[in-house]
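In this view, the complex is presented without one of its protein chains, the others remaining in place.
Naming follows writing order (A, B and C), and every chain is counted from residue 1.
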Amino acid sequence: MPQGETFYRAVSQVLFISQAYALLPVSNIRSVDVNKIRFNWRSPRVIYSATIFLLNLCEFGAVLNYVSSVGVTFHTSSSLALYIVCLLEHLFFWRLAFNWHSIMRHWHRVEQLFLSVPYRFYGEYNMKRRINIVVGLVMSSALVEHCLLLANSFHLSNLERTQCNINVSYLESIYKWERPHLYKVLPYHVWLLPLLEWVNETIAYPRSFTDCFLMCIGIGLAARFHQLHRRIAAVHRKVMPAVFWTEVRQHYLALKRLVRLLDSAVAPLILLAFGNNMSFICFQLFNTFKNIGVDLIVMVAFWYSLIFAIIRTTLTIFITSSINDFEQKIITDLRDVPSKAWTPEVQRFSEQLGNDMTALSGNGFFYVTRQLILSMTTTIITYELMISDVINQATIRQKTVYC
Amino acid sequence: MPQGETFYRAVSQVLFISQAYALLPVSNIRSVDVNKIRFNWRSPRVIYSATIFLLNLCEFGAVLNYVSSVGVTFHTSSSLALYIVCLLEHLFFWRLAFNWHSIMRHWHRVEQLFLSVPYRFYGEYNMKRRINIVVGLVMSSALVEHCLLLANSFHLSNLERTQCNINVSYLESIYKWERPHLYKVLPYHVWLLPLLEWVNETIAYPRSFTDCFLMCIGIGLAARFHQLHRRIAAVHRKVMPAVFWTEVRQHYLALKRLVRLLDSAVAPLILLAFGNNMSFICFQLFNTFKNIGVDLIVMVAFWYSLIFAIIRTTLTIFITSSINDFEQKIITDLRDVPSKAWTPEVQRFSEQLGNDMTALSGNGFFYVTRQLILSMTTTIITYELMISDVINQATIRQKTVYC
Amino acid sequence: MPQGETFYRAVSQVLFISQAYALLPVSNIRSVDVNKIRFNWRSPRVIYSATIFLLNLCEFGAVLNYVSSVGVTFHTSSSLALYIVCLLEHLFFWRLAFNWHSIMRHWHRVEQLFLSVPYRFYGEYNMKRRINIVVGLVMSSALVEHCLLLANSFHLSNLERTQCNINVSYLESIYKWERPHLYKVLPYHVWLLPLLEWVNETIAYPRSFTDCFLMCIGIGLAARFHQLHRRIAAVHRKVMPAVFWTEVRQHYLALKRLVRLLDSAVAPLILLAFGNNMSFICFQLFNTFKNIGVDLIVMVAFWYSLIFAIIRTTLTIFITSSINDFEQKIITDLRDVPSKAWTPEVQRFSEQLGNDMTALSGNGFFYVTRQLILSMTTTIITYELMISDVINQATIRQKTVYC
Partner (left out) sequence: MPQGETFYRAVSQVLFISQAYALLPVSNIRSVDVNKIRFNWRSPRVIYSATIFLLNLCEFGAVLNYVSSVGVTFHTSSSLALYIVCLLEHLFFWRLAFNWHSIMRHWHRVEQLFLSVPYRFYGEYNMKRRINIVVGLVMSSALVEHCLLLANSFHLSNLERTQCNINVSYLESIYKWERPHLYKVLPYHVWLLPLLEWVNETIAYPRSFTDCFLMCIGIGLAARFHQLHRRIAAVHRKVMPAVFWTEVRQHYLALKRLVRLLDSAVAPLILLAFGNNMSFICFQLFNTFKNIGVDLIVMVAFWYSLIFAIIRTTLTIFITSSINDFEQKIITDLRDVPSKAWTPEVQRFSEQLGNDMTALSGNGFFYVTRQLILSMTTTIITYELMISDVINQATIRQKTVYC
């Protein structure tokens, strides 16, 4: 049995790396034996993750304190939203961590069906490679985005320092620029910078990683639907015994149960990820109407992060909706079953496929299918046009003055 | 037979309390025998309710008179709308009162099916406790809201009195502030205040109680769908005789008939409640853009009432849509019926479940399902963005001058 | 056989009256024998209708000429739209007149099925009385609207005459006010007034009559669906022979064919009527934001025509969607057919009812069901909110100056 093709093995490396960012602190996540995966309150990973989470909470408290003194403006409210979203994502991953072992065990049991003789198409889909490529691409793009934003900060804080003749060192000016909410509470020390940068990264990481995680789950499920589709396609137009269709339908039902289990497990992540992506894109598009600034690095960072968000969201929808695409293909195959082999069993299968929707759904609020791209686009354009009224006035680009 | 688990018993206390506010004046509502519930034109409750309704009408007349003299402004039109909605709610509860005994008798007959041997899961759902908890929470929150609004009035009327040096007593200034439409018609007397406050409460009460009432009905129906679902889940993957499915389907049809009966009985309440909630949330969100005032108590009252309205509406949708959720679960269970037991009876049941929509619906205009939350949110955001154009100008918070 | 209960007899009076307004010039429309109904190019009705249509065209030409000299303004474009809509309605009624005899003959053949023994419920629905009541109510309200608009014109033209000291007689001033496009082309004569008023009425009449006509057709079809529903309801929960269901389904198919025939015949009228009603309501609601004028008669005429349009549109949707409501009831009845009587025939009937939509549809663009009211309301509110931006400025009501 090809170990690389079970989901918990295929995704183990990705999750192991994400544990470095304090997400999903489950013990033995790289174990070969699925039964060793467990959540242990006293494991070092949990302690590490809890520490990071507490640090994040502290920083959030500092931000709250800062906002209440400065007042709620457009800028502070957007950074508040960022903190809230990331803390919620941390929370939802904790919630997932508690159930991860039982989810993986259930998934593993379902996968046993698809790793036995009649299914031999795992090589074709190559789940593990797909997961690694997608996560690698998205997370390295996210790294580039993060570096651009940092460079942006370095540049702007330096500009402020030199233009306003503030008598602080280069590094201190960065500290002040990046963390105005901590500057008054926590006096500057050189050794604070790497620590805070690390905390910052554990806050920034989940924003892109949540999408990646959904894509991994999409790929893991699609691999099985792909196998089912290939098995049915292999007997295209042949007369098969009823027992074949009974078995296929049983496996399909097992997959449906798995999809439902995962849907209820990751529903908060789906709702948060899509809501956040959509509002981020709306917000950044809205900023394009405004004065962005003429500095090259500011422009590049802005446009990179906007285009990255659009591509990442589209990719997430495409990959997670592939479950639905495979189901459509199975329906098409069933139309070609010869009349002789059209037993009540096949009819029941066909009716179920026609009536039920198989897709991740955020607990039934909306279904992640290909049409979602169109309706998200329409909604974003509509909101953009509405908001654009507000800001007809100031469109002349000018050099921002920093003091 | 556990008496507490019949709907008319479970809901009797809630309705008894609401009768104090002149709603649903049905005799013997707390009777153990469902046949004793009746509407009697000469019962004291009817006379009391009619008196209150007449007083409300009189006050509405005074408001109309006041508005026609002052002119239709933003403020007067919103208080006009409040009176109209509450009078309509009183009217619709009267309409319901006439039919209450026949509805309860029909419901009771249907409940007999679910209180006999094969169903034993009433303990699990615990209808009565759920009703009491939900109504208790919502109505006590509504009480807090009412007190906040009163405190708000006391505070503002006192401010006006002191700032403008009006030579009236503290209580008279409250009277004048709260009931400007009565101040000229009805001279001030101390003993008027409690009476008018009571009338005021019978006007304010139905606004929150209508949502509660819909939740009670949702819980009452969901209890039965829950039992049906549990009975089917108990024989999961077992081969059951056709007569079992026939009986289950008969019971399901009886429930559907009950849902239809209730849907047509409470349709005006549903349309009014959802329309009112939605316009209230839109209106209050719109006010957030405007100058609310800097007084703490005004702020607290405003935000409390907005957040309470949002939570109450969401809760109403979640609870009344649980009927639909149970139906989805039954469909899922039917997919696992073994091939041997897949008789025409089961197929017919499955097809009916797949094609018909079971949910309260406001007479077929819209269905109260979970998706309603998403579409209401989208509509509210859209309207908010549109309206926001109108009020870009005045956003500076200033202390209101009262004279 | 009750002659009053065939559609062509029930509607004959209504159509006879509308022929006076040059609509549907079909010969022998009041004939007892459906075969005598025919379109005859040389009949006096056709000649009369053609004359009126030519006069309307001439007036439209005068309007076009006037608009091109005055320029396209908000006011002239709206009166242009009115003329175009009414001319199109005349045209579509001509188109219908050519096919009226074949439609009526087809309808009569279908009706024979429902006037024989097993159906005895025509007395209950009372098609003829419903048609007469509905048309009577709507058209007399339309008459009141027309009189109000006339009184409005009389009043305003007189105001202009007296305020500006124009030296023309009272009647001539009306002529000039009402028909500015004719005033320069056609010199004033007293005997012109009644003739032009008559032409004017043949232009105004179809606007309300198209809705009435659609309601008549809705009532005529609903009467048959009502009978079918009652026949099925009469055998509720009884085991009926397969031949019963075969016959019922045959009759249902005949009704569906009739609905399709009528849908394609009146599709242009449906599209025009709904489009016109919706844009008229949008336009008038938009005017409420603007300066309407403080004259009582102007106010009354304005609000009456707005409220009348809303009620008329809602009524049209309610009545024409009753076909769909009866179908829903038939589906519900079929759910209660006992298991023993659940033959393939009933199942086929049930599936067809579940999958196909039975409603007038404007050639498949949208279906006239109850939900249409909700979606029209939402669209109107949305458009209204958008337009309202344009006119925040001028809301002070002022006395219009006429010269």
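Keep in mind that, in the parts below, a residue touches a chain if its C-beta (ideal position, glycine included) is under 8 Å from a C-beta of that chain, and two chains touch if they have at least 3 such contacts.
Just so you know, these numbers come straight off a predicted model, no measurement behind them.
Across the whole complex, the hidden chain's contacts among the shown chains comprise A, C. When the omitted chain is restored, the residue from A:119, A:154 or A:342 that touches it is A:342.
The omitted chain makes contact with chain C at the following residues, 242, 246, 253, 256, 260, 344-345, 348, 351-352, 355-356, 363-366, 379, 382-383, 386-387, 389-390. For chain A, the list of residues touching the undisplayed chain reads 325, 328, 331-332, 335-336, 339, 342, 347, 350-351, 354, 370-371, 373-374, 378, 381-382, 385-386, 388-389, 392.
The working rule: only the chains that are shown with their structure count from here on.
Taking CA atoms, the transformation carrying chain B onto chain C includes a rotation by 90°, reported to the nearest 5. Where chain A touches chain B, under half of the residue numbers in use are shared by the two copies, so each contributes mostly different positions. Contact of a single residue of chain A with at least two other chains is seen at positions 389.
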